[in-house]
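Partial complex: the chains shown occupy the same locations as in the complete assembly.
Note that the chains take the letters A and B in the order they are written out, and that residue 1 is the start of every chain.
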Amino acid sequence: MNTTPLHDYERTVHFADTDAAGVVYFANLLRFCHEAYEDALAQLGVDLRQFFSSSGLIVPITEAQVRFLKPLYCGDRLRVRIDPQRLDNSCFQLTYTLYDATGNRVAIARTQHICLQLPQRRRGTIPDPLREWLKSAPATASDRQP
Amino acid sequence: MNTTPLHDYERTVHFADTDAAGVVYFANLLRFCHEAYEDALAQLGVDLRQFFSSSGLIVPITEAQVRFLKPLYCGDRLRVRIDPQRLDNSCFQLTYTLYDATGNRVAIARTQHICLQLPQRRRGTIPDPLREWLKSAPATASDRQP
């Protein structure tokens, strides 16, 4: 595994992300977080097409939370930082901090994931590049709890 | 196959369908059409989970068109009528007319579909309940062309 830390994910708010209240539709914030997770996996060398398919080991999300701090508008530039945490052999948690272009926090989110082996959906172990990434995380993270 | 004609698909416009211009995001009209197609398949007795999976026979869309006649707002009630048409042994076309609560047309759309056999993606024949449905359509349809 690459030992340089992963870079943050950056993305512009699209028109399709917004709703009739003129801001980003609330559930789409979690899409931005998942995009950041995909980007991190790609940086770790994971084949996204294979990883996010319906065969072999699957890694569904068991829980998600998001706290909204500021409204986001079409054209806004976002940066998402992920703080990963291993929970046990099969489970891990990702904490996301979303920043706007001026560096202010606009949202905090968290997802919990479990590794399951298909077809029986039995608990599997966290696969290699992910496990290394989780190891690389500090034992404590100040703003891990949204 | 059931010989009674299929009933139209009805649906309310959700907040998530809208964008910051206050109306339904343009590409979502095609989602409404696809929902109507799924609803028609369900009425024909098709198992949607199996039909829309990544194994066996797949039926991808090769072309889609939509013409927007009136803006749609959150809470609006829609009705979608489908006019199906067989093109050849593997291909068919669906024409959608979307009406608002007062019966005015708000959009017209069309999708073209091809039946492919996985894993080689070779042309397959239109499966049974669909074929019957296509047969049931009149030979000509006045507003088939959007």
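Throughout what follows, a residue touches a chain if its C-beta (ideal position, glycine included) is under 8 Å from a C-beta of that chain, and two chains touch if they have at least 3 such contacts.
Predicted model only: the values in this text are computed from it and were never measured.
Here 2 identical chains are displayed in place, and the whole complex they belong to in this file is assembled from 4 copies in total.
Going forward, only the chains that are shown with their structure count from here on.
The angle of the rotation carrying chain A onto chain B, fitted on C-alpha atoms and rounded to the nearest 5, is 180°. Look at where the CA atoms of chain A average out and do the same for chain B: the two points lie 34 Å apart. The touching residues of chain B, counted against chain A in their complex, run 15-16, 18-23, 25, 27, 54, 73-74.
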